[in-house]
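Only a single protein chain was left out; the remaining protein chains are all shown in position.
All chains are identified by letter, namely A, B and C, in their written order; residue positions are counted from 1 within each chain.
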Amino acid sequence: MSGNTFGKLFSVTTFGESHGPAIGCVIDGCPPGLPLSEADIQPELDRRKPGTSRHVTQRQESDTVEILSGVYEGVTTGTPIALLIRNEDQRSKDYGNIADTFRPGHADYTYWHKYGVRDPRGGGRSSARLTAPVVGAAAIAKKWLHQQYGTVFKGCMSQLGEIAVPFQDWSHVPDNPFFAATGDAAVIERMEAYMDELRKAGDSIGARIDVVAQNIPVGLGQPIYDKLDADIAYAMMGINAVKGVEIGAGFKSVEQKGTEHGDPLTPQGFVGNNAGGVLGGLSTGQDITVSIAIKPTSSIRTPRPSIDKAGNPVMVETFGRHDPCVGIRATPIAEAMLALVLIDHALMHRAQCGDVKVSTPDIAL
Amino acid sequence: MSGNTFGKLFSVTTFGESHGPAIGCVIDGCPPGLPLSEADIQPELDRRKPGTSRHVTQRQESDTVEILSGVYEGVTTGTPIALLIRNEDQRSKDYGNIADTFRPGHADYTYWHKYGVRDPRGGGRSSARLTAPVVGAAAIAKKWLHQQYGTVFKGCMSQLGEIAVPFQDWSHVPDNPFFAATGDAAVIERMEAYMDELRKAGDSIGARIDVVAQNIPVGLGQPIYDKLDADIAYAMMGINAVKGVEIGAGFKSVEQKGTEHGDPLTPQGFVGNNAGGVLGGLSTGQDITVSIAIKPTSSIRTPRPSIDKAGNPVMVETFGRHDPCVGIRATPIAEAMLALVLIDHALMHRAQCGDVKVSTPDIAL
Amino acid sequence: MSGNTFGKLFSVTTFGESHGPAIGCVIDGCPPGLPLSEADIQPELDRRKPGTSRHVTQRQESDTVEILSGVYEGVTTGTPIALLIRNEDQRSKDYGNIADTFRPGHADYTYWHKYGVRDPRGGGRSSARLTAPVVGAAAIAKKWLHQQYGTVFKGCMSQLGEIAVPFQDWSHVPDNPFFAATGDAAVIERMEAYMDELRKAGDSIGARIDVVAQNIPVGLGQPIYDKLDADIAYAMMGINAVKGVEIGAGFKSVEQKGTEHGDPLTPQGFVGNNAGGVLGGLSTGQDITVSIAIKPTSSIRTPRPSIDKAGNPVMVETFGRHDPCVGIRATPIAEAMLALVLIDHALMHRAQCGDVKVSTPDIAL
Partner (left out) sequence: MSGNTFGKLFSVTTFGESHGPAIGCVIDGCPPGLPLSEADIQPELDRRKPGTSRHVTQRQESDTVEILSGVYEGVTTGTPIALLIRNEDQRSKDYGNIADTFRPGHADYTYWHKYGVRDPRGGGRSSARLTAPVVGAAAIAKKWLHQQYGTVFKGCMSQLGEIAVPFQDWSHVPDNPFFAATGDAAVIERMEAYMDELRKAGDSIGARIDVVAQNIPVGLGQPIYDKLDADIAYAMMGINAVKGVEIGAGFKSVEQKGTEHGDPLTPQGFVGNNAGGVLGGLSTGQDITVSIAIKPTSSIRTPRPSIDKAGNPVMVETFGRHDPCVGIRATPIAEAMLALVLIDHALMHRAQCGDVKVSTPDIAL
């Protein structure tokens, strides 16, 4: 397919631009019989929506989702599910000054070279706003995976710029504006002060996000090419601003010895999880652990050198309302992508090997 | 498709197991009119083949490739190109003892759970031997990309366990057994001693590999999902033993500020390449720079705790002939995957936007 | 992909049910730079919309299309184009009586068996109403093909039940309610009387539709599997109620000899078109000629024996507002499907072989 569809069997095809009339997606392949309404989807959208703290963009979008098809009397019918989200709070005039210049770090230059035309309002198609339909689609995936296997997804910010966020417990994540898994008020305060300072300086910062999927059947994935980890890497690197992806031990593997890295098996299960829940492209039944690097927001107030369409040098400063750390809202997005990968592989597994038999007791679960 | 095909428009479908009669692939979508013979492919296969130094597996495979179709009178015809490589030096008995046990760090456990049956000889389908057909296919991709755009691919090992390998010049890569881009004999000697020690200890080690593609048209890639960087991450994470992928600044982005990360544009081109040659999922025309983490070889002589099929505890030690650092032979493989991603996107770009017009002078080229 | 997307490079993914809130589609892969507005699409939708004569369903749908994305300042941007059509005139109560029974000739029985749940209102997803988004998408395809190659599409009803409609001239097609290519008032009157009688009898009838594409580049198609004619057959047989597809001489080929069937070539072009414009799966540059058989409408007032969900015998009569000959409105739909096949192959050809060079003079054009 042309490139704009995620997943082979649970396929999500999105549409829309940041400042167009609407954004949304069509989900093809959702199994029939799943109870579903907007109330299942809206909470996930609310987790990523803008305007929830002073550390993210102040754009006000309710991101209210409407299900246009595929659900009848509160149950999925097996036919395509279309989700529609109307855009509400565009201030396209904020972008008027960038129609003819290329913002450093943005897709302006590359889109213009590729297509010869681009919608500059709010980044058009390249806006992180386009992750909203994905999060909506993933809410459905999450519900199905939980119903089938008890799968749950968790995510947190583990580093904000130079500030490492020590992991305490997942339960803290909703209690602070950073998706930090810590109840240590001092850490949160330090993050808030750090962000305030950046905002004042007209600058932005990168972040590291960790996501985990728990309760996964053994054997999801393919031996070659559509390996579970390969598809996770594709999904994660495809999120706006992501520059690096690790699974399990990740880059720490470079300095590990074989005696250290390979997780031993015991009758009670694996000892350790350097594999991050994937061996040979297939899930081991352990937690799937993923870590991603998110670059600093490219839209900053500080003026930067660039060129215009004619190739002349210009200084660009970006107004509009932006997240000074796009990583902050990335946690629910990364969870969403992981859920989409997993449901796709769960359906593919079912095609190839039949219904998953969750053996009891299974050493790896 | 079922999972075993790489690429949408330059599609590589592989087959084979480590100890079966043969391995190979079918390449669909190669443009017609490209001069091609086995002599174009064999040198790339020779770069990755085993047995070339004492630091890699001593399995002796000539990896002689035969073109079975798609070429007529020395020119590609536009029809599928099949490559066949016969397996030669299997010692399947080396693996007899592992048919009923699961080697830590290997795909044994996951394959057995998924399929209920597996070919244990040499890792079967999960063997790194299956990268040979890919390298063969990529030799064709490289030739076409070079013919069209002058694209070239380069790769080196930048870290071996705890030994960082300082980059001097690409020209040194073929002159040492590690694909190290250094002419510093002391560094090479240190690497050799390090490997000798590991081999003696029956252990293995991880590595970091860097690859670069140069002379790329601007605009290859898709805005959402099939982003160029997403597809690169998929390709790289799909290589055996890879646990992490970075593009451009990679994980360094986490600590970068926006004023530091976003590469400014000037009439003479970009200043800096934190982007790694990709913005908004599309190529910028700069070098595409990728870095990957490769875990230590899972097959080691040191006995390790595991279980057998019945769930009983066993100790597993792996005989056979293995690479103590699979990272050593990974460089040509990583280059190959990058080439396959790029030709696919080049063809997709042609479909959507017509022939690439390489403008002169283009600031980004 | 899961099954609900038409086309590989110009991909149309539809959504919606007959009586849901809306129907629509996402078009991925439309080349950038094509001038486009709703005014380009609406006329094609109007050609197929219901309620235009007494011989088709009296359901009143304006079928007003809204472009939600992919167009900026009147020009396609290369990003996905979403089309939305709100449903307006549903009378779902007409279908209340069929929720628990299976209408003969309809998808009720098969959907229920497959999914265990179905939306019975107006046939749900199986309604011919779902051809509207396709016709909308094809309007874009037609515009691009015409701009690139001068391609035009024509279609007519060549048989209505037992009434053969002699072909006179394409210009007559818009002048009668049957898409008949005849200016013979007697034929039209006979057709009208025939339809009136059927309607009175509570019965329905089949039809044959012919479609043609003119001004096609030579060489579109693939040698094996995605042959141009194979994809046309897929597209046509996928239209609601189609039971047969012919290309060129079609079933007449069965009785033809080789000396009669094979169209000779001359310096001035082909003599004859038994091939229907396709040889070896590739376009010849001649007119592409396709003929399809459409079964009689399954929804009829005459009571028919069937069963209910519990397997008990029942009599089913279908109320609601139906086309007594679904073939009548099938002409623009068949043209649309042909256009979608051709643009997909045109883009695929461009990927594989570069821009089409329309040679002058080309004997086949």
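Observations
Note that in this section a contact is a pair of C-beta atoms (placed from the backbone, for glycine too) under 8 Å apart; a residue touches a chain by one contact, two chains touch by 3 or more.
The model shown is predicted, which means the values in this text are computed figures rather than measured ones.
Interchain touches from the omitted chain, evaluated on the whole complex, reach A, B, C. The residue touching the chain not shown here, chosen from C:21, C:51 or C:161, is C:161.
The residue from A:13, A:79 or A:151 that touches the chain not shown here is A:79.
When you scan C:27, C:195, C:300 or C:343 for touch with the missing chain, the hit is C:300. Note that of C:39, C:185 or C:254, the residue touching the chain absent from this view is C:254.
Contact between subunit B and the unshown chain involves residues 1-5, 8-11, 13-17, 20-26, 28-29, 32-33, 66, 68-70, 72, 75-82, 84, 114-119, 124-125. In the full complex, the hidden chain is touched by subunit C at residues 1-6, 8, 14, 102-111, 113-116, 125-126, 130, 159, 161-162, 198, 203-208, 218-227, 229-238, 242-267, 271, 274-276, 279-285, 293-300, 302, 304-307, 311-313, 348-349, 352-353, 363-364. Seen from subunit A, the chain kept out of the figure touches residues 8-9, 29, 31-32, 78-79, 223, 347-348, 350-355.
Keep this in mind: only the chains that are shown with their structure count from here on.
Two copies of one sequence, subunit A and subunit C, touch each other mainly through matching residues, since over half of the numbers at the interface are common to both.
Here the spacing of subunit A and subunit B, counted between their Cα centres, is 26 Å. Centre-to-centre separation between subunit B and subunit C, using Cα means, comes to 45 Å.
Centroids of subunit A and subunit C (each the mean of its C-alpha atoms) stand 39 Å apart. Each of the following residues of subunit A touches two or more other chains: 1-5, 8, 14, 114-116, 125.
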